[in-house]
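This is the structure, below, for whatever I ask next.
As you look at this complex, bear in mind that one protein chain is not there, while each of the others sits in place.
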Amino acid sequence: MKPIRKPFFMVNPKSYLCGKNLLNLALAADAAAMGKDFDVFFTAPFVDITRIAENTQNLIVTAQHMESIKMGRGMGHIVPEMLVGAGARAVFLNHAENSLKLVDLVQTMERAKEVGLYTIVCADSIAEAKAIAVLNPDILLCEPTDLIGKATISPTSYIQQTIQQIKAINPDILVMQAAGIRTGEDVYHVIMEGAEGTGCTSGIVCADNPQAMLREMIDAVEKAGKAGGK
Amino acid sequence: MKPIRKPFFMVNPKSYLCGKNLLNLALAADAAAMGKDFDVFFTAPFVDITRIAENTQNLIVTAQHMESIKMGRGMGHIVPEMLVGAGARAVFLNHAENSLKLVDLVQTMERAKEVGLYTIVCADSIAEAKAIAVLNPDILLCEPTDLIGKATISPTSYIQQTIQQIKAINPDILVMQAAGIRTGEDVYHVIMEGAEGTGCTSGIVCADNPQAMLREMIDAVEKAGKAGGK
Amino acid sequence: MKPIRKPFFMVNPKSYLCGKNLLNLALAADAAAMGKDFDVFFTAPFVDITRIAENTQNLIVTAQHMESIKMGRGMGHIVPEMLVGAGARAVFLNHAENSLKLVDLVQTMERAKEVGLYTIVCADSIAEAKAIAVLNPDILLCEPTDLIGKATISPTSYIQQTIQQIKAINPDILVMQAAGIRTGEDVYHVIMEGAEGTGCTSGIVCADNPQAMLREMIDAVEKAGKAGGK
Partner (left out) sequence: MKPIRKPFFMVNPKSYLCGKNLLNLALAADAAAMGKDFDVFFTAPFVDITRIAENTQNLIVTAQHMESIKMGRGMGHIVPEMLVGAGARAVFLNHAENSLKLVDLVQTMERAKEVGLYTIVCADSIAEAKAIAVLNPDILLCEPTDLIGKATISPTSYIQQTIQQIKAINPDILVMQAAGIRTGEDVYHVIMEGAEGTGCTSGIVCADNPQAMLREMIDAVEKAGKAGGK
């Protein structure tokens, strides 16, 4: 798998949008990502992955969850090979709304490697992040549950402490910081503080103009990258 | 919602197939269902619902599971409105591989009604089937877990006892019998025994020629219907 | 099993108390229940069942949850035979904090019958209560989750509607009403409204004098019973 190009950006509309509305946001992200020298991820509900993958070229289409099972009797389950077949190239795991048993996280990360999906693994605390770091995710998102959806970005000390402790265990992991990102300025700031990538949900989907906000944020990533951000 | 036309047939490929292979099976089902005076359901993994719904006209495209949550923060969850938007018209609930808490089953069935999805609800025993009957599913599938995938159809006594006990509680429910269906003959037999609908997974996907087997079964439904089966 | 004597009372300290404090409350309940012609249930955390059963004579000691498994490899699980061996004579099932899969509820209720435990089964809505009624619990507690711990008792209309709908399905079930019970007066009132039993958690454990409040409530049950309450 190709290395992820830093500082990356994650558009994560969760389940706020689907169908045509989600496709339109994906098309705007695709246009904004064109020609950039960093990667833009775009997450989609399972039913929308195929259409978004077929209609975009510059995005790493990302599933919001998966399981470790294989093709077969699994009725209503999320099989890694299906996601890949639909066009996904990355997957979120252990998100606060889909937290995994450790034994399943281990197996699901192995399956992701097997089928060639980048893994973005979430942690609710630094202790959890350190345990996950041992398992070699591509991206580690350390975001305490009680900060999700809040309007303030993590304090600098928290950002740097997280990065330092994770890198001490496994320097290959990219550390993402996404709490409280509301504007392009937040994006710029958090990357300059050391985040190797960032992303956003409600700051985009609840903006007056989601597509404009998404462009503002992607432009801020570019600016931070040029200014020497990771 | 329109009444389901009996005796119905359920093509349930579970997670044995996806992508192009699944689409091809759906196209064959769609052709076989054309002009029939009974309903043919076709279940699909979440990632395949949109494409199958867009490319078929005579099938009730059916999701294999869903949750009761609403559009919003649900990351990696299955929101009813998304399924409808993708083209699903029915949903399986409480399948043995996705068995639900009773409180969630109640809420998810209410949500199905709200968004206009037919519900096919599974029971593992007659006791469970009777409890579910009180909740007014459209179709009730009573199939003991240890018979799933087995090569024998349920004994006549079991079929008739199930139907009688469920109808005594709620005569509006359609009772489906699907254990051990391997051939068109099995389909014909189970409908003549009183099943208001039947269906198949491994008998189709593991057949030498799945599309031919599917046609054989749908033809058998028609023949049974004409011969006076429910 | 002997019929439960109405109107029954349920002391349910949940996990607010344990060890010596819980034993003292149980001893007070035991004294208050002596000579009464109705049943008093007393729930206890698993670690406390043995000691409370050994030191009381007039209480139906009640486990707060159990599973359907049998003696054997179950590590850290709650086996019905263990509860009986420890002295429990009843068990709560499907409480809002331990809501069960329908398939497990069915099996666990069968196990309770097998080992001779009375079942108190909880429902979060009338729809759920009706489904449970089909499964023949001894006592059905219909208490919407959002009312638990609230300071108002259910409106009369709700109480009577619940009772009527449950009895229409299965007249043998005792219907318990426990939302918002804070004083002896509440106990008296809810029984006079038609509840066949009631009970209390926070009204007792958070009272200035829990033992006195418990006695007040048990006296109110007696008074209501004599006044013609169910």
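As written, the chains take the letters A, B and C, and residue 1 is the first residue of each chain.
Please note the rule applied: a contact is a pair of C-beta atoms (placed from the backbone, for glycine too) under 8 Å apart; a residue touches a chain by one contact, two chains touch by 3 or more.
Note that the structure is predicted; figures quoted are calculated from it, not measured.
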item	value
Touching partners, among the displayed chains, of the absent chain	A, C
Residue of C:M34, C:V47, C:A168 or C:A212 touching the missing chain in the full complex	C:V47
Residue among C:G72, C:P171 or C:G228 touching the omitted chain	C:G72
Hidden-chain contact residue, picked from the options A:N24, A:N55 or A:S125	A:S125
Touching residues on chain C - with respect to the absent chain	12, 14-19, 43, 45-51, 63-65, 69, 71-79, 81-83, 85-86, 92, 95-98, 148-149, 201
Contact set of chain A toward the excluded chain (per top definition)	94, 96, 99-106, 110, 124-125, 127-128, 130-135, 169
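Operating definition for what follows: only the chains that are shown with their structure count from here on.
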item	value
Classification of the chain A:chain B interface as same or different, half of numbers criterion	same
Chain centre separation (chain B, chain C; CA means) in Å	39
Averaged-CA centre spacing for the pair chain B and chain A, given as whole angstrom	36
Multi-partner residues of chain C (at least 2 other chains)	none
